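Attaching a single structure in structure tokens format; questions to follow.
Every protein chain except one is present and positioned as in the full complex.
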Amino acid sequence: MPNRILWINPGRPPDNLNREFQQILDQEKRPDTVVEVVSTERGPRDLEYRYFEALVLPDVLHRIVRAEREGFDAAIIGCFYDPGLEAAKEVTRIIVTAPAEASMHIAATFGHRFSIIVGRETWVPQMMENVNRYGMKSHLASFRSIGLPVREMQADPAETVRRIRDAAQRAVAEDSAEVIILGCTMEYGLFREIQGTLGVPIIDPVLSAFKFAELLVELKKRYGWAQSKVSGYESPPAEQILQWGLQEEYGVDGLWEGTPQRRDRG
Amino acid sequence: MPNRILWINPGRPPDNLNREFQQILDQEKRPDTVVEVVSTERGPRDLEYRYFEALVLPDVLHRIVRAEREGFDAAIIGCFYDPGLEAAKEVTRIIVTAPAEASMHIAATFGHRFSIIVGRETWVPQMMENVNRYGMKSHLASFRSIGLPVREMQADPAETVRRIRDAAQRAVAEDSAEVIILGCTMEYGLFREIQGTLGVPIIDPVLSAFKFAELLVELKKRYGWAQSKVSGYESPPAEQILQWGLQEEYGVDGLWEGTPQRRDRG
Amino acid sequence: MPNRILWINPGRPPDNLNREFQQILDQEKRPDTVVEVVSTERGPRDLEYRYFEALVLPDVLHRIVRAEREGFDAAIIGCFYDPGLEAAKEVTRIIVTAPAEASMHIAATFGHRFSIIVGRETWVPQMMENVNRYGMKSHLASFRSIGLPVREMQADPAETVRRIRDAAQRAVAEDSAEVIILGCTMEYGLFREIQGTLGVPIIDPVLSAFKFAELLVELKKRYGWAQSKVSGYESPPAEQILQWGLQEEYGVDGLWEGTPQRRDRG
Amino acid sequence: MPNRILWINPGRPPDNLNREFQQILDQEKRPDTVVEVVSTERGPRDLEYRYFEALVLPDVLHRIVRAEREGFDAAIIGCFYDPGLEAAKEVTRIIVTAPAEASMHIAATFGHRFSIIVGRETWVPQMMENVNRYGMKSHLASFRSIGLPVREMQADPAETVRRIRDAAQRAVAEDSAEVIILGCTMEYGLFREIQGTLGVPIIDPVLSAFKFAELLVELKKRYGWAQSKVSGYESPPAEQILQWGLQEEYGVDGLWEGTPQRRDRG
Amino acid sequence: MPNRILWINPGRPPDNLNREFQQILDQEKRPDTVVEVVSTERGPRDLEYRYFEALVLPDVLHRIVRAEREGFDAAIIGCFYDPGLEAAKEVTRIIVTAPAEASMHIAATFGHRFSIIVGRETWVPQMMENVNRYGMKSHLASFRSIGLPVREMQADPAETVRRIRDAAQRAVAEDSAEVIILGCTMEYGLFREIQGTLGVPIIDPVLSAFKFAELLVELKKRYGWAQSKVSGYESPPAEQILQWGLQEEYGVDGLWEGTPQRRDRG
Partner (left out) sequence: MPNRILWINPGRPPDNLNREFQQILDQEKRPDTVVEVVSTERGPRDLEYRYFEALVLPDVLHRIVRAEREGFDAAIIGCFYDPGLEAAKEVTRIIVTAPAEASMHIAATFGHRFSIIVGRETWVPQMMENVNRYGMKSHLASFRSIGLPVREMQADPAETVRRIRDAAQRAVAEDSAEVIILGCTMEYGLFREIQGTLGVPIIDPVLSAFKFAELLVELKKRYGWAQSKVSGYESPPAEQILQWGLQEEYGVDGLWEGTPQRRDRG
């Protein structure tokens, strides 16, 4: 039975993005993986602001709950802010991961310190929270900004590559970074060129999240390991959701019906 | 001109709650404060789960944006998880605060270490993130759980008081806490009785958030101090919101129209 | 009954300073606040050195104990080193606060990271201790020095403003500070001009301490919250002070007599 | 071309151990993985002491350098102390990982906090260093000891299981652990039984290291990601090793000859 | 030329204490050390409160400045709170150390984690500041209180020993302490008996401070190493002290006259 992974691009990204991601992931997947790339039915083009993240979060979580019912083994939240990752681990028992989580755990095994290349300085405070959440503060060499908002990153790829390479070089030379993480999924595919000239690992957040998801799915299927349900990831009880009429209020009729009684502990 | 403060109980709390909060706050307010208590038009009864928080967040943020247009000086997000506080500081220029933020800053000035009394152990991981976010880790003596979900807290106040007092006593005796914070707005009003017998400050999260908001409003009006807009709290540009049709998609027609061009830096 | 607040400028500051502070605070106070500005009867002109701080500390503490007897509701120790703040919370039950404590708690709610503008690099190690004591290390972007000792700060205000603005600008641009704290009470009143051009909140330590004190007094009067007396702020027993003849030795006859038995716990 | 992984049990473990590990890993491997289990030709039976670790380290490193020449894609150092992992990343360009590194990175994605079950309290200080090295301090709920040295762990598996289950239960109930890591490779295979009754993920360090190695090998082959060679993992120059006669002195003639000039940076 | 060390018991301790300390130190000193034990001319019997510490601080500092003029090579501030140690390093160029500083640096080399035995729980917050100041937080296993104020410690030595032994045993068994520090100079001389039965190093704060001072004096005389004067320990300029009339105000006529111009940097 194949391992089914759902990649969710939160919001409504540029038209061709899902198609491109589908191609990339189909090409990179293990033989026994089946991957599907979707976005949400509404939402902003990118998640540069916390407001935009708040808007798409309910739809992302509902899509993941639905994915579990549809038999998916994992869902990946495709944005380097890892929006809703904690909430997603709460609502579901299937594997959920996201680019920042995966990239940092991988980067930390390849070097003592890594730098994260961001689009704009304004991203740093929220990403710093993720660095702390994942325990990676002592591994962080620096954030380096290239001064480009998300929507301009794929507009002039050559310029974007130039800026990333420059930022990465300075991170290595001035901040003692040993590994570089590209801090935006819109920087996908650019790592190869930069890695070749720089000589340090350049972690692509799309590929790292996808491969990490495949690993976690395998661990769950083989050994039953997945997010623990005894404390912070305890799922909300379906009965409460139904009784409070949340399905109707949020337009997700039937989503939570018939789900196993989800309260995990007494 | 009075200082207008909006207290938002996120979700749809028990019928009488808004009324009770309105009474309490009217009684506790400064002479020149006008306070209004509301909840959102839909949502869960409480926010015990991150999922519930995600559901109400867009409505809470939209209510705050509207509050700014209506001339409010501050909004308080009335839940000890401080849900959406960071996003709220991003979307608006009026003062926003919340119970955990206010309670911890106040408690830290009254003792070296404080304990937070929570309803259930499952709350701890998310609240620990707030402790870290506010820089209060070295001030935290412990979390102590009373084994009660939110909805049962006001059902049997005597039992709730008994459990809180017991937990607080153990926090003082065993964890060296010098101050106690009640870690749920549903524990409102219970502090006086406990404080009397225990002899340490018991911080009520409703009162601390409200009084802290009054302070911040005064600081903003007198000195122009408010959330900085140069980095992590930069507001999303209204033009983008309009152009992407987010108002229509999320049912908030006109909310962002005519707002000043909100992108704060070049 | 008005809230009576005592502002203590430790040592013997320039002649006009108390008068100027009295004017400022009278102008900024709440209607029901009465404020009195004093300095100690002896001591250095400023507290640039720990030695100077040690010299004035006994007189500051005695002034605060006397303030409690005189019916004051709060005392503010008017120096950004917050000299003796911990000891003051120990000797008295009235509210005590100080500029660094107040400024950092306020700044932390307005931005993820703040920078502190100091007069000289030599101040940093002691101030860093306060940053750690208040739990603000993760909120600290940087210290920035303007290379001016305290006594020269008000000599050429235009030059001082120029240097502060320059330091603040670099803190924002290079250290990712979102908020600026003026790290010396002698920088009072300069914030407005700088804030106007810089566009980030510039926290004035005199105003923040004063307004924070007003808040804490209100909290104490309304809710009985004040420094906890169960551990580190337990007051020394008056009987011991009397019996050991400390009043005579330190020239404070009668100061501790008739005070309630102050040992707070068995 | 298959992915060739070498599992090294450092020292001379009980006779059947390599055979058992070979069986387990053959059963758990991906289709395109070929795994070989070896131990060193001399050394202690277990690594309970740092001295024992020091003794086997040169042989372990030499075995890894040889593995690279033999075409292996990865080496796993099979002890939960991760002995020599840093040095191994230095001497080679093939993937190297070890049980503690792999288990902690995996556990951190499945729960906010994990506990590590150790054999004896004496292990804790060294393992705490690894917890800090991997950035996992904030994820650590506790160490829990079962009071058994390594050599007795497989002697009475039923008793060992009983003790681990008891320790794990207390970690969950008293230390708020959400995930359990078995802190010794000699606890291999016991996780299933415990996991079934406890209801939290019990991470087996052998399986996690093996699966993590497979992931890293895939990442290296596909994307060229591996330990960075620009700083702390820079390899020692082969020329120096040859010139200083280290091959002869340490009985590894020819090991370093003909290797590419390994100094990674100018 | 002998190394002259001044031991200062701050305040007015029990009559025989200086004599006893003189005997102990004379017995423990290096052949080329000359030691003198003094107390201040006024002050409390012990320093259980920050207020008491504030009272004696000016006299302690003045005694140290005088010691420098008298040709002493070092001064030891004889209280485990290390009162005024930072200020002392500022006012003088001779060596200054104190029991907590010395004991923690020594204990950290003898074990991964140490516990500090205090008289009362109320001491902990201030001592925790010293633990943090010296960078010893990760080395601290626990504070353990014996429930005795300073003045009762030498009243019934047998009972004190019994309590310390009990606290130390629990620190080893329950907190994983490997080394015990006696957290009060009034616990002097009790270590031997406890160490014999407990089997872990019990650090006597009097002896560790004295021996550490001898080391530092030797380092200064041989290599010129002493507290750095370029930043936080820069001495106050004598000219300023004289000009401001501080000598007269604080009754230390002539103390600062003729001292070398002490401002250390431009």
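By letter and in written order, the chains are A, B, C, D and E; residue numbering begins at 1 in each of them.
Throughout what follows, contacts are C-beta pairs under 8 Å (C-beta built on N, C-alpha and C of every residue); 3 or more make two chains touch, one makes a residue touch a chain.
Because the structure is a prediction, the values reported are computed rather than measured.
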**Q.** Touched by the hidden chain, restricted to displayed chains
**A.** A, C, D, E
(Q) Of the residues D:32, D:129 or D:257, I need the one that contacts the missing chain. (A) D:129
**Q.** Chain not shown, touching residues in chain A
**A.** 112-113, 138, 176, 178
Q | Sites on chain E contacted by the missing partner chain, in the whole complex | A | 28, 97, 101, 105-106, 108-112, 132, 134-139, 172, 176, 178-179, 191-192, 195, 199-201, 203-204, 207-208, 211-212, 214-216, 218-219, 222-233, 264
Q: Could you please point out the chain C residues that touch the chain left off the display?
A: 121, 124-125, 128, 132
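In this text, only the chains that are shown with their structure count from here on.
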Q: Could you work out how far chain A has to rotate to sit on chain C, using CA atoms and steps of 5 degrees?
A: 120
Q: Pick out the pair in B-D, D-E or A-B whose interface repeats that of C-E, meaning over half of the contact pairs match by residue number.
A: A-B
(Q) Give the residues of chain E touching no fewer than two other chains, as numbers and ranges. (A) 121, 124-125, 132
Q.
Applying that definition of touch, give me each pair of chains that meets it.
A. A-B, A-C, A-D, B-C, B-D, B-E, C-E, D-E
